[in-house]
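Note that one protein chain of the assembly has been removed; the remaining protein chains are unaltered in position.
Up next is subunit A:
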Amino acid sequence: MKRRSLFLNTTATMGFIFLYAPMIALVVYSFNKSKLVTVWGGWSLKWYGELFRNDQIIDAALLSFKIAFISASVAVVLGTMAGFVLSRFRRFRGKMLLAGWVSAPLVMPEVITGLSLLLLFVAMEGAFGWPAGRGTSTIIIAHVTFCMAYVAVIVQSRLSQLDETLEEAAMDLGAKPSSLFFLVTLPLIMPAVISGWLLSFTMSLDDLVIASFVSGPGNSTLPMVIFSKVRLGVSPEVNALATLMIAVVAIGVTAAMYQMRRQAKLLEKQG
């Protein structure tokens, strides 16, 4: 092994400080006893208690989890289908269009995605009365739209690495294409599907910009509530809430990464 150079060590340390110091500060201050956010007044769980007594925040959190769960689940189904079509159908009319559509939400600024979805919803309501107003369902539709793009990309890359003779072997042994998908293809891309779900879940939970555009009155998600609270001045409660969110997102991302690593190992074995 080569000895790590001073330069590398310094860079790594700086990077870690840069990335994690704000979060650590936030976590530490969430246990602050003082009412003033910037003044340390000793350790306490007081603000966590306050948080759980705050109905507005609890409702928003429940709504966010519900939206995240539904969006991730729908996005996984649609995204897997899109990924399958993109990798398995060699050439068809509109393939470029589909590929573009899949990658568009990945590169498009959220403000634009949000705005265009809002315009669409308003136009649709005007044209045939659905969706009536904006609320939970419009947020879900919007989140599905950008989450399924991520799922499609993950699934497509997994499928392109998958040995196609496995599918031929299944056909040869008497499996029709429909049962073949559920018996062979799906189990083999499962790690990618699961990591797609976890990624979608955390992204939906995190989203502020798009949700702000397409939500209606009384349907504020957790990030929206936090943002509006912070604008009125940071309360220590928000620190506690943010700490909890960091925990949830960290668990989600770690699980997604674990799935991807497992998938990489599976591929190695297969190869």
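Keep in mind that, in the parts below, contacts are C-beta pairs under 8 Å (C-beta built on N, C-alpha and C of every residue); 3 or more make two chains touch, one makes a residue touch a chain; residues count from 1.
Keep this in mind: contacts and distances are computed from a predicted model.
Engineer: Hey, which one's the missing chain according to UniProt: "Polyamine aminopropyltransferase", "Spermidine/putrescine import ATP-binding protein PotA", "Sugar ABC transporter permeases protein" or "2-oxoglutarate synthase"?
Structural biologist: "Spermidine/putrescine import ATP-binding protein PotA"
Engineer: Using the document's definition of touch, tell me which of A:A169, A:V230, A:I251 or A:A264 contacts the absent chain.
Structural biologist: Hidden-chain contact among the options goes to A:A169.
Engineer: Out of A:A82, A:L188 or A:A242, which residue would touch the omitted chain in the full complex?
Structural biologist: Missing-chain contact among the listed residues: A:L188.
Engineer: For subunit A, which residues touch the unseen chain?
Structural biologist: 163, 165-166, 168-176, 179, 183-184, 187-188, 266, 269-270
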